[in-house]
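Missing here is one protein chain; the remaining ones are kept as they sit in the complex.
Chain naming follows the written order as A, B and C, and within any one chain the residues start at number 1.
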């Protein structure tokens, strides 16, 4: 995900230094003018701004806190944090940067790598006004629109996490609905065509419904294990403020059951396989009615 | 709901006899040429077709089975069953009518009364081919499109029930997401604008999200107690074929908690109040952060 | 279950007429002096009291209401209803008997057939004082103690249903705890020995824990499909009074998943197999760690 964003920055005329935990991954960027360095701190040294796009909280903590980015970055520089991380970490990072005379903007994104390449990302941004101002040329260069949610950096992360929760909830609901209709002998694709095609008209039900009706979980657009990570984030984000999220709890348990069955690397739409198996249905793609039909 | 459908039948030139459990309710239809009778059996006597649109399984059983519709209806007539009822009852009714030399079509609808009035209902229909043929002029007169799902009448009811389950699931998901963002100090309307307005683009999230963000549950478009009834139907429909629906279970418990708090008569979007109260939020419409924030 | 109870009535000197849906099942009772008849109504005719012990609500309704027991039973007679049925049906039966000048006592029991044979049943009884008085010689002849819960007959059924819910909850909890410890490489029998043997000391955890640790689900002491029936009763009993029971909902879904896997006829302790399979554990009795351990 970082690569297409970096490419857009280069295309917009920015001078770019890149660091990737896997050396060589940045080869293509280097061929387009980026400079590759072997540590996050070296990427931060002397920069006006640093952009991070990493897997999760531990990865960001490792690079930015333990990796010395805060120390290496100069006063007045801004950290544009685009990873899907917890609001708690975002708020800690904002404090750390403020303490070092730096600015911090949380700017997680909605969109897949192809959307990033096409500059079609939606960027949710939050931070102090001057931090947002400093980050603007970067955000403007990589997304189709910047959606500001205020000056609490954590708020941007909450919006991203709650958004992914809504997406996951749609997948869970489709999975259960399809298990129900299949057990009653109804083709899920026909069900989808009627209920979503005519009545609900949700693009999310449309795209995930089609994948699940066809039981097509590879190649993964977004891996199930990453879906589990994001549901964990939702639960943790709720836990911090004493907000129970029973639907997220239910989904976490289903994601764990999926991972326990070895489905962590396929598309997170495969959450629907858990509902199908619990209904005694086969999940091999034949659409057939399974065992124990009542 | 029966009234606008009946009106469309009259407008299409059909001769109509009507029965309503509340006498006088059909006054407007009578003024447009319908004949009112005091029992379901009298409405069925001599009719080519009978259309039922009732509240639930017991109401349909009372009118059609105990009320003597099967006995009163002549051989060759068709029963067009438009209520949201269980597939089990639909299959029993189909058997009873077949035994009496009659036809049965399950034809539940998606759409609210105003859509019915505007002939904008989506009709999901299932039954034997000749039954569907006999019902066609009626279905054609009252809906914008008839969506056929096969010859098992129960299948149409399953599609309707699973569709309402998807709708309810969207409301539950919005309710939890809003509780989460509110506890983090984020305006749910802004969250909705970003996540659904830009990314998910679901009309269902849009309309229910707006109601819930504004905490506007009256007047009820669809009463919460009817939402509970439909979730019970989903669970029963799953139970019959051994299909667990944990999300439906979770929602049933939330609907019951809502009814226990006296919210049965307001809009079913008020399911979101359960998530808000469980997070310690006020639910009086002020959008304020509640007690126990961590 | 009816047989040992009937035998105790004979042993106490009562004159007994028996009816069983499967003819011949009462042979042993007949050889001890009972008279067998081919219908419930014939068993009721001329009796001072009638005792019913049947599978579920539909079975009781079929025998007592549709089978004409109320009509056949004389004025002043008492119906001792020992089945595990809904409070709603119990209340309806009490009304019907009252209308016919008869008495009704709900008297469900705790204990398995061997406890019944040994006169070790616990009887939970409720009904009007005179009805309880009339039923007393019967209750006294078949149980070790009669526990009265008041004059609402439904209350006895609620106590029985809520009691079975507690039992089922213990099984669910053990199943999840064992899945957790097994995935961490701990022998569940050792876990049980420590936590229940020393700390909790619950006879229920002891007996079901031993069955589940050994994965010994046959022969069934109480069939899983009957456990599902009782959880459905709990949910229905809660639904009537708007009491959500999320733990019962969770268990119903697990029982359905078990039935969908073909485990309806084995012991209801096999509910634990659902937790084990969802954790990716083998459930063949080897205690081994399954797939997907992290």
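Just so it is clear, a residue touches a chain if its C-beta (ideal position, glycine included) is under 8 Å from a C-beta of that chain, and two chains touch if they have at least 3 such contacts.
These numbers were taken from a predicted model, which means no experiment stands behind them.
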{"item": "Sole residue of C:128, C:195 or C:210 that reaches the chain not shown, by the stated touch rule", "value": "C:195"}
{"item": "Contact residue for the chain not shown (choose from C:96, C:173 or C:210)", "value": "C:173"}
{"item": "Given C:12, C:55, C:96 or C:204, the one touching the chain that is not displayed", "value": "C:204"}
{"item": "Among A:82, A:186 or A:260, residue touching the chain not depicted", "value": "A:260"}
{"item": "Chain A residues touching the omitted chain (full complex)", "value": "232, 238-239, 242-246, 249-250, 252-254, 256-257, 259-260"}
{"item": "Sites on chain C contacted by the missing partner chain, in the whole complex", "value": "87, 110, 122, 124, 145, 147, 149-150, 152, 154-155, 158-159, 161-163, 165-167, 169-170, 172-174, 176-177, 179-181, 183-186, 190-191, 194-196, 198-205, 234, 237-238, 240-248, 250, 275, 278-280, 292-294"}
{"item": "Absent chain, residues of chain B that touch it", "value": "246, 253, 256-257, 259-262, 264, 278-280, 290-293"}
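Methods note: only the chains that are shown with their structure count from here on.
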{"item": "Contact graph of the chains (line, ring, star, complete, other)", "value": "complete"}
{"item": "Relative orientation of copies chain A and chain C, as a Cα rotation angle in degrees, nearest 5", "value": "180"}
{"item": "Proportion of interface numbers common to chain A and chain B (over half same, under half different)", "value": "same"}
{"item": "Whole-Å gap separating chain A and chain C, where each centre is the average of the chain's CA atoms", "value": "49"}
{"item": "Multi-chain contact residues (two or more partners), chain B", "value": "238, 242-246, 250"}
